[in-house]
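The chains shown are only part of the set, and none of them has been moved.
When the chains are written out, they are named A and B in that same order, and each has its own residue count from 1.
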Amino acid sequence: MRASRSGDAWFLALQPGHDLVEAYRGFAREHRVEAAVVLAGIGMLKDPELGFFDGHRYLRTQLRGEHELVALQGNLALLDGEPFAHLHASVAGRDHVARGGHLFSGLVHVTHEGAVRVLEGVRLERARDAATGLALLPWA
Amino acid sequence: MRASRSGDAWFLALQPGHDLVEAYRGFAREHRVEAAVVLAGIGMLKDPELGFFDGHRYLRTQLRGEHELVALQGNLALLDGEPFAHLHASVAGRDHVARGGHLFSGLVHVTHEGAVRVLEGVRLERARDAATGLALLPWA
């Protein structure tokens, strides 16, 4: 990964083969980013695993093969003091039909070009929600 | 809503049950934000209402049930001195198929995690366009 900094923003260029979610988590760990917004992420993903939360658990589907990564949004926060990357992705195969949801995993294919904005002074600390089991951010 | 500021950016965490479009408009009103870009918005939406503008009017469809909010983009501007949130959203149900368009409404489900960037010094004032009836921003 090449991570280039410009003030409170970082541009990330990732090489093929790395898991995208793990790469964002690793970026946060290496550069001690505790709160950030994922501004954009394009390129391609292989075998992306998407999730839909049904109220009790995630229904997961691993899409097979290569997909254009159409859009990536989310944030970097902390859970139990460790970096946590919450990412939603939209992907499209050769028929261009877009599929999307919570991104569990996906291997960078050809390239990944992303960007994050660090939120200096903001605490984004997740905690397990008893009702859903999800790691949520406080809204109050 | 918890709105956390970091320079010219705000991170927004919204609780379930609130209408997303109204929440962004309310954020703009409360914090006197007159020009901003919506950088990202993830989480889930219930019963999102999407629009497609056919040149004369919006064709609206309210999707039933819970959907992952895959991506949210848009801006906060003014119309007749009042905050105006122009949002486009991409959502996906349990089949992961993405649907998108102009977002008229949608209830936050489980959580919403968004971010905006304020555009200090920029005037974003919409005006009704005679040809379409839409509240457009000047491009000249």
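Keep this in mind: a residue touches a chain if its C-beta (ideal position, glycine included) is under 8 Å from a C-beta of that chain, and two chains touch if they have at least 3 such contacts.
Since the structure is predicted, the reported quantities are computational estimates derived from the model, not experimental observations.
Oligomeric state of the entire complex in this file, given as copies of the one sequence with 2 shown: 3.
Everything below uses one rule, namely that only the chains that are shown with their structure count from here on.
For this pair, subunit A with subunit B, the centres built from the Cα atoms lie 21 Å apart. Looking at the complex, you find that subunit A touches subunit B at residues 8, 35, 37-39, 50-55, 59, 61, 63, 71, 73-75, 86-90, 97-102, 117-124, 132, 134, 136-140. Those residues of subunit B whose C-beta lies close enough to touch subunit A in the complex are 1-2, 4-7, 9, 11, 13-15, 39-42, 44, 66, 68-72, 90-94, 96-98, 100, 110-111, 113, 115, 117.
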